[in-house]
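With one protein chain held back, the other chains of the complex are shown just where they sit.
Labels A, B and C are assigned to the chains in the order they are written; within every chain, residues are numbered from 1.
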Amino acid sequence: MIKKPRMVQISEIVQESKDVKTFTFNIKSILSNYSIQYQDPTPGEFLMVWVPGIDEIPMSLSGFNNNKDWSITVKEVGECTEMLFNLEKSDLVGIRGPFGNGFQIPEFNFNNQLNIVVGGGIGMAPLIPLISELIKLKIKIIVIEGVKSKEEIIFKKYLKNYLIENETFYISTDDGSYGYKGFATDLFNSIIEKEIEKGNKINQVYSCGPEQMMYELFHICEKFNISFQGSLERMMRCGFGMCGLCVLDPSGIRVCREGPILDSKILRTCTDFGKYNRDFSGKKNTI
Amino acid sequence: MIKKPRMVQISEIVQESKDVKTFTFNIKSILSNYSIQYQDPTPGEFLMVWVPGIDEIPMSLSGFNNNKDWSITVKEVGECTEMLFNLEKSDLVGIRGPFGNGFQIPEFNFNNQLNIVVGGGIGMAPLIPLISELIKLKIKIIVIEGVKSKEEIIFKKYLKNYLIENETFYISTDDGSYGYKGFATDLFNSIIEKEIEKGNKINQVYSCGPEQMMYELFHICEKFNISFQGSLERMMRCGFGMCGLCVLDPSGIRVCREGPILDSKILRTCTDFGKYNRDFSGKKNTI
Amino acid sequence: MSEFFKKIAEKPFILASGILGVSYSSMKRIFEGGAGAVVTKSIGPILRKGYKNPSIIEILPGTFINSVGLANPGIDNFISEIKELKQNNITTIVSVFGDSIETYTQVAVKAQDAGADAIELNISCPHAEISIICQNKQLTYEYVVAVKKELKIPLIVKLSPNVTDIGEIALSAEKAGADAITAINTVNAMVIDIETQRPILSHGSGGLSGKAIHPIAVKKMFDLYKIVRIPIFGCGGVFTGEDAIEFFLAGASAVQIGSALYQDYNAITNIINSAKKYLEVHNYKSFSDIVGNAHKFETQEAPDF
Partner (left out) sequence: MSEFFKKIAEKPFILASGILGVSYSSMKRIFEGGAGAVVTKSIGPILRKGYKNPSIIEILPGTFINSVGLANPGIDNFISEIKELKQNNITTIVSVFGDSIETYTQVAVKAQDAGADAIELNISCPHAEISIICQNKQLTYEYVVAVKKELKIPLIVKLSPNVTDIGEIALSAEKAGADAITAINTVNAMVIDIETQRPILSHGSGGLSGKAIHPIAVKKMFDLYKIVRIPIFGCGGVFTGEDAIEFFLAGASAVQIGSALYQDYNAITNIINSAKKYLEVHNYKSFSDIVGNAHKFETQEAPDF
């Protein structure tokens, strides 16, 4: 794990959509310069990304490979992400991590069960390495990407390499400009009902996206008795369990450490989920 | 290596002679209580032995086994060794180490060559694990123990288990009260001459004892072109190369770190050897 | 002995301020893990976001630098958290700061009214304006006197190691009516990123905590124990039972644990169990039996000539 922020050169920038870019960097130089022990990341883990002079913010790993190229996929939403967007190939960015627990991935696909992956907008980012892993493990999956409008679709080309659109890969747009018209939650609900009708058992739903979306997905899963894993976002200072800013009530679960991936068992106890979070001062705000 | 002094219980005390005792302790408790990584010691390495409230002094390891029983063999010469002598079985003593380089031991006995081990008095202590190792490696050895008088002989029983007295194991006494009458250096000289006459090649001499003795042995070896390794004593504060108290002129060799075992190549350059050492203030004193 | 100090004496392990002290739920976990009390994050008169990130970094194994900058929601927003703590029967020390004697007092009184069992006065955060107080015995005296006057509950004063003579500050706090001392807050420090050439923390410098400062804190404890009569809570780099025992031997009545708790939530239980094991093995009944024992030995005061 990289504990002190270390600068790394951006090797590639891909514009995924108008306000989403993927930044790739190779961490070999960090590992060798500072003799850091390397462990493969797990899908769902995140980095703290430092833009010197601006801020340091959490970003999920949207990719990593054997060559130790890591990537993050960033949506421009404020000051720090804007500064990230100004960076060019060869520019430096600081990283530490990876932090967090990552998704729990089944070791094999017993009984040919079906897993469903639902991403909302930029929430697709941590799901990409998860989907790659599930495909590698030959686990049957359906992927749903929900966005507001056609222009916001990301990773479509990548996903279509592995999945067949409208069979194992669905897109929903709120405005109907592409694919299913409506919320990803509705699409999800109808897919589930269809699969159950077909006699298929869904044994796991993975999700990342707006908390309201995940909140609804979770409750649909509860209704159908399906295990759920969602990647939560909370304000983060330390990223490794010290400051307490990202803690959930009443369990004390730290989103940065015991999370960010939380499963049904934990979410059932959680009074914050879908309700409130905290700002950088620690003050509670309703979501 | 044990870096911070750690207390260990004395498991056995053996009176070797009037003023020499061997203390044995098992270091497993230290290793597990403080999760210290263990490495087998090398013959010739030493510990810093702490008698709380009194002093902390260097002591060679005179034994160690697979069960992690370590031992030191101590001659009572002053305040701290006297306090050590007052300790009983189950009492605690503090240790850190092992420090130093240890003897260079040949990996196998090529050409059936002969090694000679010469100890002077308490100088036998670090030679015991060396002798065990050489015997284990089936290397042909002759051991000479030189003492002032019969009462000072130590480890005789142990050595006679492995070596045949007056054939591969000799004792000299200054006063002739046992074995060869005279200095170990003279005995050594005559043994060498005999072996050379027999056409045997001596390829290594190991020694520990009074510096004057080693100084003479070294010069005999130089005359006969035999490599020599001697264990030097210097005042030690840190024991691991920081304070500089044990440094030799003009090489800067630290007896506690690059030593205490110094070979012919180093001794040839050394202007202190047999001439002067330093007291605890750093002041030079002639030997 | 007051109710509060009785509780501490029974379980002399306390969560240090600023670590997992934002919400009642993390403090509850630490309390359930065996702590005798928890200290909340330092709370001020108004909401404060503190310094930007990076603000907490691990720079050596178990050693951290931070410049959180007293981020906190303000006492009014924090009252609900104190009430939750008390509803869960958690012995609660509210850490308090302000920007004047008046605001210090106001926050302390509001915390007391919300149910706090004790107040810890933070006059020693090294990367904030308030550090000036703990560097001056007169200022320390004035602040402590003023706050103490308005309190019915015990007042603990938290001191800084970044001073020439922590003893004179502690004496001043004691004279002013402090019921206990916490020593130490973090040590002034800085880390620079050599690629960008800038300090890593957004504030530039910050406070060192964790393993590196433990021997510094033990020395302060040893010195303070000779000087003040009120209980002293040892704080700084407790990661193991051994670290805690060192504090007791140096003179601590209780031990605060901060940085170490970034680990799994059972870290605090492991530390406490290992410290209790020490008592058992050495035939002591309670931690109070060993407080100050390191002072029994003569050390070499003058060097040999």
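Structural remarks
Criterion: a residue touches a chain if its C-beta (ideal position, glycine included) is under 8 Å from a C-beta of that chain, and two chains touch if they have at least 3 such contacts.
All of these numbers come straight from a predicted model, not from anything done at the bench.
Note that the absent chain touches A, B, C when the full complex is taken as a whole. Per the touch definition above, the residue from B:Ala184, B:Leu248 or B:Leu267 contacting the chain not shown is B:Leu248.
Residue in contact with the omitted chain (choice from C:Asn88, C:Thr103 or C:Ser205): C:Ser205. Listed here are the subunit A residues that touch the chain not shown: 53, 280. One chain is missing from the display, and on subunit B it is touched by residues 3-7, 48, 50, 52-57, 92, 94, 96, 237-238, 240-245, 247-252, 254, 257, 278-284. Even with one chain removed from view, subunit C keeps its contact list with that chain: residues 46-52, 59-61, 63, 65, 69-71, 128, 135, 162-165, 187-192, 194, 197-199, 201-205, 208, 211-213, 215-216, 218-219, 222, 242, 245-246, 249-250, 278, 290, 293-294, 296-297, 299-301, 303-305.
The criterion applied here is as follows: only the chains that are shown with their structure count from here on.
Among the inter-chain contacts, the highest number of C-beta pairs connects A-C. Comparing chain C-alpha centroids with the centroid of the full set of protein C-alpha atoms picks out C as the closest. Relative to the C-alpha centre of subunit A, the farthest chain centre belongs to B. Averaged Cα coordinates give subunit B a centre that lies 50 Å from the centre of subunit C. Averaged Cα coordinates give subunit A a centre that lies 37 Å from the centre of subunit C. One inter-chain figure worth recording: subunit A and subunit B are separated by 63 Å, centre to centre, where each centre is the mean of the chain's CA atoms. Listed for subunit A are no residues, as none touches two or more other chains. In subunit C, no residue touches two or more other chains.
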